[in-house]
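Only one protein chain is missing; all other protein chains are in place.
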Amino acid sequence: MATDARTKADNRGFFTRTKGINRLDWADIITYLYLFLGTLLMFGPVVWIVLSSFKTEAELIRFPPRALPYRQETVVVEGYEDPLPLFEVPMEDGSTVQLARVRRVGLEAQMVDPANPDEIIKADNTQIMPVEAVAFEVSNYKEGIQSFNFLRYFRNSVVVTVAATFLTLFINSMAAFSLSKYEYRGRNAVFIIIISALMVPISVILVPAFLLITEIGWNNNLLGVIVPGAATPTGVFLLRQYMLTIPDDLIDAARIDGATEWGIYVRIILPLAGPALAVLAIFSVMWRWNDFLWPKIVLTRSENFTLQLGLQAFQGDLQVQWHLILAMTVLTILPITLVFAFLQRFITTGIATTGMK
Amino acid sequence: MTLKTIKSPLNAVRKPLNSLIDFLLTGSEFLFAGLQRVIGVRGMGYFFVLPNLLVFGIFILSPMLLNFVYAFTGSDNLFLSDRPYVGFDNLERLFTCEDYFKVNSCREDLFIRSIRNTALFVVTQVFFMIVVSLITALALNRKIVWRGFFRSVYFYPVLLSPIVVGLMWRWILQENGILNSFIVTLGGSKVGFLSSASWTRFWVVVISIWSLMGFYTLILLAGLQAIPDELYEASSMDGASNWRKFWSITLPLLRPTMLVVVVLALIRAVQVFDIVFAFSGGGPGTSTFYIVQYIFRNGFAGDTKELGLAAAASLVMAITLVGFTLIQLRVRGADDAL
Partner (left out) sequence: MKTLIIITLVALMLVPVIGTGAQGDPVEVRFTCYQDGKECEVYGDLLATFMEENPDISVVIDQVEYQNILDVLPLNVETGQGPDIARLTNFSDLSEYYLDLRPLMEDPSLFDNFNAAVIDAFRPEGDDSGLYGYPDALTVTAPFVNASLFEQAGVELLGEGATWEEWIDALTQVAEATGTEYLFAIDNRGHRFAGPAMSEGATFFDDQGNFDLAGDEGFSTFAEMLKSWLDNGQSPADTWASGEALVDARSYFSNAQTVMYFSGSWQVGGFADTIGDAFDWVVVPNPTGPGGSTGVAGGAGIVAFDNGDEAKAQATARVIEYLLQPEVYAEFSGRTLNIPAHAGALEVGVTFDTDNPLVEAALNQLAQEATKLQDQALLLNIHPFAFAYYGSSNTRLQQYFAGEISLEEVTVLIQQDIDDAIANAE
């Protein structure tokens, strides 16, 4: 779709197009610098979070932080049940030796040479340096996953995301078809009312919306999470704008051939609106997967929890458990990142051709 | 760059899948042909919009309207039937001040502060959002290698949940975070990014731009690509400089796209909440305490709830945003998009 870029004439100039890859001028260099810096800024924070999530709790609070996760090496010494931590200990002659620490008494460290386990060597605890190696600590993930019903929550999240996305695509595309290809009284009013919902964020109407769900009886029912958000104004708008670009002649011709309206919708409009539907699908997956506030109110029984709800359960009244929060954050952005990696070309071409002009 | 040659793994199942889909489609056509006979072609137009309208009406519109009714009631009861009618008391309370030049003398000083903060945020954020998105769109519109890659790079943060974004940046900017560690390594001293009001306000703008610019960049990029090349060719022949081309061709022709972006960005900026809530919690003091947080705190998550007050504040916000909608509609009216 965007292949025309390189075949077009090279005369858009400085702020618009370059003269070609082989002739880099300073504008190109600035462009590339800008884009590479941007890439760093966009991915950098995420990479840092991923690295941090593999650190032990003690390593996490260390300042200055180190890029890679480290763990102190331990050694099993004869006569001691648990593995002992290894330290670099400076000797009086200026050399250093690696010793294992048995225990610490105040400022004094009682060390032992792994090769000679019977003799206790005393050292100044402030002078010894831990021997460390890069190690990715998975216990944050293990602890996090084990403390709740991961599979069940994951399944609920998938059910909600998939069902809601299909429902959204279905009703939004029907509405967009109607709003773009039919003439009837009240059409513009309907469109304006739907678009006006952009004005009020869900966080503002939580209580009335909850009372409504209770009235219907969808508490603790995944339907209560799937259905309410399906009539997205953004989706209707996006699809409608795209469908406006589909020529009416196609529809008229089909009618002459005896196609029914429903037939036109499923056999002509839907296939032609493919790129826009793909974009909406990506948005919908993202909204639903990340959704937290609304599910939290509707779903209060653990068998119905989505992943986001399960993950938040780590937040206590009195403590913030960063090591678990980070690990679980990485887990939730993983599926989104995968969807992104596989569908990113639809995102760029889809939005670019949605007729947002 | 040759994505076309990569075959989708779906190809293998495409055939049986296609026939299944075809079977379903034929079935549904049969079903709805009957409906069409009853209600006619025009009726089908209503039929198509109905499911969306029903879901919308029940789950979005009616709570919205219900919420506005709350604005005129008092007490801490949940059900509307238990709440006494108090008229305009709540709205009045929001705007009562002993001295209109002193925030602290206002009855709801936090509300007034949240309005001030939101206004400041909206103005700065929308401006920089547009500038950064436009520059990025222009850069991406140039003839460069790895175009597809770069485009999606900027879109990636759009996909992250606001809570994740907020927490992530909090982790990076906290006093013992990685950024301060860089500063210390370079010989500086720690900066209180989260404890100084101006720094926190600055970072809130940066973070919200970081997380949303990809969306606006792509819309602007689409607008840029819709500008016909011939205009630039003609202009080149007239010997116009690049600057001139930008000012006299790119910007004017991008105007309709730009206005869509401005209005969308404005609405979202006024509604700023979850990223900031996770990032700064509204602090330090109340320097990043915005209007939606005020509503959220009084209507849902606060230690004490005043539903009427929250609903009144949301009414105020909705009225403000309707102003933006009107602008939006007028803009669209000028452009033939509607």
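First chain written, first letter: the chains are A and B, and each begins at residue 1.
Throughout what follows, a residue touches a chain if its C-beta (ideal position, glycine included) is under 8 Å from a C-beta of that chain, and two chains touch if they have at least 3 such contacts.
Remember, predicted model here, so these are calculated numbers, not experimental data.
K.L.:
With touch as defined up top, name the shown chains that contact the chain not shown.
P.N.:
Per the contact definition above, the missing chain touches A, B.
K.L.:
Which residue among B:67, B:125 or B:280 touches the omitted chain?
P.N.:
Touches the omitted chain: B:280.
K.L.:
Could you tell which one of B:33, B:50 or B:119 touches the chain left off the display?
P.N.:
The single option touching the absent chain is B:50.
K.L.:
In the full complex, which bits of chain B touch the chain not displayed? Write them out.
P.N.:
Per the touch rule, chain B residues meeting the hidden chain are 35, 38-39, 43, 46-47, 50-51, 54, 74-76, 78, 104, 109-110, 113, 170, 174-176, 192, 194-197, 200, 277-278, 280-289, 293, 297, 300-304, 306.
K.L.:
Could you pull out which residues of chain A are in touch with the chain that's been left out?
P.N.:
57-58, 60-63, 103-104, 106-107, 126, 147-148, 159, 163, 207, 210-211, 214, 219-223, 226-227, 296-297, 300-304, 309, 312-320, 322
Basically, only the chains that are shown with their structure count from here on.
K.L.:
So the centre of each chain is just the mean of its C-alpha atoms; given that, what is the distance between chain A and chain B in Å?
P.N.:
The computed centroid separation for chain A versus chain B comes out at 17 Å.
K.L.:
Which positions of chain A touch chain B when the two form their complex?
P.N.:
Listed in rising order, the residues are 2, 5-6, 8-21, 28, 31-32, 34-35, 38-39, 41-43, 45-46, 48-49, 52, 61, 63-65, 170-172, 174-175, 177-179, 181-184, 187-188, 190-201, 203-209, 211-212, 227-231, 236, 241, 244, 260-263, 265-267, 282, 286, 289-290, 292-293, 308, 322, 325-326, 329, 332-333, 336-337, 339-340, 344-345, 347-348, 351-354, 356-357.
K.L.:
Which residues, counting only chain B, touch chain A once they are in their complex?
P.N.:
3, 25, 28-29, 31-33, 35-36, 41-42, 44-49, 51-53, 55-56, 58-64, 66-67, 70, 78-79, 135-136, 138-145, 147-148, 150-164, 167-169, 171-172, 176-178, 180-181, 184-185, 210, 214-215, 218-219, 221-226, 229, 232-233, 236, 241-243, 245-246, 250, 256-257, 260, 267, 271, 273-274, 292, 295-296, 299-300, 307, 310, 314, 317-318, 321-322, 324-325, 329, 337-338
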